[in-house]
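First the structure, then my questions, so here it is.
Just one protein chain is left out here, and the rest sit where they should.
Think of it as A and B in the order they're written, each chain with its own count starting at 1.
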Amino acid sequence: MSEEEDTVPSTDEPTEAVQEDAPQQEQGKDVPAEEIAEEVDAAEDTDSVETDVQGDAVDPGPVVDPNVVMVTLNGREVEARAGELVIAAAQRHDTYIPHFCYHPRMKSVGMCRQCLVEVDTGRGMQLQPSCMITVSPEMKIETESPTAKRAQEGMIELLLANHPLDCPVCDKGGECPLQDQAFSHGPGESRYIEEKRHYEKPIPISDLVLLDRERCILCDRCTRFADEVAGDKLIHFTQRGNETQVMTFPDEPFASYFSGNTVQICPVGALTAEPYRFKARPWDLAQEESTCTSCSVGCRVVVQSSRDEILRYQGVDSDPVNHGWLCDKGRFDFEAVNSELRISDPMVRTEAGLTPTKWSAALDAATRLIRESLEAGGPDSIGLLGGARGTNEDAFAWAQLADALGITHRDAQFGDGLPASILGLDRATIDDAANASTIVVLGVDVKEELPVLYLRLRDAVVEKRSKLVEFASIDTGLTRYATQSIRHQPGLQTEAIRDAADLLAGENVVVVVGRGNLAESADETMSALAALLAINPDAKVLPALRRGNVVGALSVGMAPADDAHDGLATLRAAADGKLELLILLGADPINDCPDSDLARRAIAGARRVISIDTHPSESTKLADVVLAAAAYGEKSGTTTNLEGRVSTVSDKVTTTGTARPDWMIAAELAIMLDIEGDIADVASVGDITAAIAAEVPGFAGVTPAALAADRNGVLVTAPTAPLPDATHHAGQRNSYDHRLVVGRKLYDRAIGTAMSHSIAKLAPGAGAHLHPLDIDVLGVAVGADVRLIGAKASAILPVVSNPGVARGVVWAPFNQAGGSIEDLIDASAAVTDVKIEVA
Amino acid sequence: MSRLTDSNLAIAREIISRYPRKKSALIPLLHLTQEQNGYVTDEAMRHLAELLDITPAEVIGTATFYEMFKFEPVGTYVINVCQTLSCALLGAGNLMHHAEAKLGIKSGSTTEDGMFTLEAAECQAACTEAPTLQVNYRHRYRVTTDDFDQLVDDLRSGALSGEIPPHGTLGRNRQHIPADKFVGAPDPDDVTEGPAWIPVKVEST
Partner (left out) sequence: MSTAITREYTPGFYEGDRPKIVTSRFEYEDSHTLERFEATGGYEGLKAALAMGPEAMAGEVKASTLLGRGGAGFPAGVKWGFTPQGVWPRYLVVNGDESEPGTYKDRLLMERDPHQLIEGCLIACYAAGLSQCFLYVRGEMALAHERIAQALNDAYAAGYVGKNILGSDFGVDIVLHWGAGAYVVGEETALIESLEGERGMPRLKPPYFPAAVGLYGQPTIVNNVETLANLPFIAANGSAAFTAIGTETSPGTRMVAISGHVKRPGVYEIVNGSTTFRDIIYGDEFCQGIRDGNELKAFVPGGGSAPWFVADQLDIPFEGKEAGAAGSMLGSGAVMVMDHTTDIPEAALTLVRFYAHESCGKCVPCREGGTWLLRIVERICSGHGTDADLDQLLEVGQSICPGEMPHAASERLGLAAVPFPYKMTTICFVGPSAYASIHSPLTLFRDEFEAKVVPAPKRVSIPVAAG
């Protein structure tokens, strides 16, 4: 792409950038591209719906499509779709109608009046807001008649009446729908000579978002988003008439996991994001469409950079996945890529500790460690952990290398997820889940772990498409939407499932299952899942595994052959001194493995450690060789989301220092280890993508061509196999103890958050959350420290009062500053019971 | 103390029970807290949010839309002088100037002693009795400047305290629906049948 076409003229140009077929393109720059892509995607949306409808049709003969409505648009006969809004229909037929409040992913409000057109439904031409009127047979639509044009110009002039003309210092300037449409549909001048409205310039409405009320045109987009999409009604219109303004309640900030979306959909520069403010002018931005890998939902994004630095991600509307939305973590953790703490060069341990060196030297060292280990203990004495944070290509290349070396101990997880066997079940897509008759959520707090999946599921319930049944030990983000939220003591979910059998029956049931409690063996969840599938064998399963490409890594060869060689087994072997070498592929077991003690002993116990990583971590600090890895946005390839959808990730900026993509490192080691075969002679990442398509079961359709053709990517077909029967071991809790739940929050101490200063501060911090009544029983003050005493260790945490926690349960967020609950977790125990004492 | 008192809480619960959806009780409850505190405090809005399980932002969004809700203290007596056409035609302007002089404050402000708040108001549906004003939303008709002085003196002396309650009190009585007479207010989602007295065939035709 030349710099020229690579720059961004308008907010959501990204969505257009890849939408080559967007009919509106030839209309050029005065058309805000955001809207275009929205329209196109909304259109696709209807498409899919339609094809479904036809899919059900009994007689496939050439019948007149009942879904088609003929209307006259500016004199042209065109096909619209039944129930389609005039503005959307016009859009699909190359007729752009200016608008501000309309957004195809939210309910129309007809507020800005900018989309007025003349419509004749038999009662003569009438001015109507095209975002509120649906097409009807024989309808005549005039979008450019003198009356319509006058109305549209009038609206622009009125909108600008009180709009400060500070475009030169406004982040939005250059990608501003108001500015663009003022030029394309405005009167060209303003006759407003009265004094403009004045408000205090930008005020922070949250830690991430600022609001400039003078620029706000009250389109109701951010407020509708907060209400309809996010369900966080923390911003609202206040006052009335000419004084109307968007506001939060005093001292109740817009603390939503999704606040960044309001900045993206704001049609003016009223809402700005702290991490991007004043960083660049839109026309300086270059961009590539990509997929977010901050979690396994795999939201479609565009990565924007200037002067080779990533400055912003914007959501792209992928109909089957994210509908254009992103969570704030995914949107803002690009700061970690730019972090000055990045490992920019390979390092080798010397007397002086880890010392930066040249790649040749580092690769020699790594090769030597591998050779020594093979000689000393054979391939079984080498463990390879990780790959879930990289691309399919990274994981595949390393799996190939491991195969060539005969390495048996390998896993993309280490007791922090669910057994890979879950991928063998009849898998649901996100759309399946969001259209299920009943959504069963087992264990996982979807809002904390997979935020945009939460939006999709919430929408399914709020729009009354689905019932939601939840099994959890504490309140989750979805609890308030659940038809039934069933509380169980940790380890007793299997019983809970059996008792609730009647809720789980029926057709079109989808189970969203994840690891809600890291202080509980994954077997407990698996046995509950087995019990559920025994009750309803037709239920489909959406595996809510969290890490960005964990499904991809497991699918392309990083899955363990058996329990005896999985992540935990590997760590145990290392801890027992049975491993000559531990290779950490973008993995930090000490932070990521719930049993941090085991992880520590493992890294200490492994005779040699090679770490391939982007940022320094407790694990890299203990490595003998550290190979600097390219980060997100610095490397291209593909990723696989939780439903098995493979889509592209792009390199937008050059790598930090001399860092290299994981796959390249694998290839280079292969050569140095004199390994024959594909892996040794890959020239580009494309070769690996092709190799995956050729060799990995289910990936045959994932060709570079197929990926280029559809931004939504390609769904892989997972081989189905029944669950190996998991037995659960947890018993009843003795009444002196509390049973421990350790769950993930969106923001924790993991690299992505910790290295992004804007969101790092949002991590809640460690705490022991107890039901208020349990706190009374303990006779301890809220905020005071308590000691949680487990079988093998104890931890001191401040007490937090939380009515969402069941009595007899103590909940602590995972991997937070201010206390290490992880010390109490024993990977080999079914559940974790703790005594609580006032510290 | 600006959460609802226990006795007001009981009233609030009764009001809420009359509506098929809780949020409908918001405006009546805002009146209730204003009656209790003379104006609407942040703490009061938080309390209402709890009672109706909505967010405080929703409460303030609705509350600030409406003229009658005040968000900082106002006088015991809020005097609204109508300025719309019919009253303007018959001297509302003069009346306002006189009022400002008499009370020694500008329209929109409150007297030192916290006794009076003076406001310019829009049509009070008493146009044939122009010029009119309201004291805590009790009308006064065909008000001359002398009438106004008299009114202020009476209010000061307490001569009208029986008739005009302090700001915030809407009615001096309340509707009360006896439990045995209450038909009930089910959520529309839970209603499928037509009312008992409607012959079914009316609908089936």
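Odds and ends about this structure:
The rule we apply is simple: a contact is a pair of C-beta atoms (placed from the backbone, for glycine too) under 8 Å apart; a residue touches a chain by one contact, two chains touch by 3 or more.
The structure displayed is predicted, hence computed values, not measured ones.
Counting contacts over the entire complex, the absent chain touches A, B. Per the touch definition above, the residue from A:V68, A:M106 or A:L218 contacting the chain not shown is A:L218. One of A:A182, A:L468, A:L571 or A:A666 touches the chain omitted from the figure, and that residue is A:A182. The missing chain, though absent from the display, is touched by one residue of B:L26, B:L103 or B:L118; that residue is B:L26. For subunit A, the residues touching the absent chain in the complete assembly are 109-114, 116, 126-127, 129, 132-133, 147, 150-151, 154-162, 165-168, 170, 173-174, 178-179, 182-183, 186-195, 217-218, 237, 239-244. Although one chain is not shown, part of subunit B still touches it, namely residues 18-21, 23-28, 30-31, 52, 54, 61-62, 65-69, 80, 83-86, 88-90, 122-130, 134, 136-144, 147, 150-151, 154, 160, 163, 170-178, 180-186, 188, 191-199, 202-204.
Rule of thumb we're sticking to: only the chains that are shown with their structure count from here on.
Here the spacing of subunit A and subunit B, counted between their Cα centres, is 48 Å. Every residue of subunit A that touches subunit B in the complex is listed here, in rising order: 233-240, 247-252.
Across the complex, subunit B meets subunit A through its residues 42, 45-46, 54-61, 64-66.
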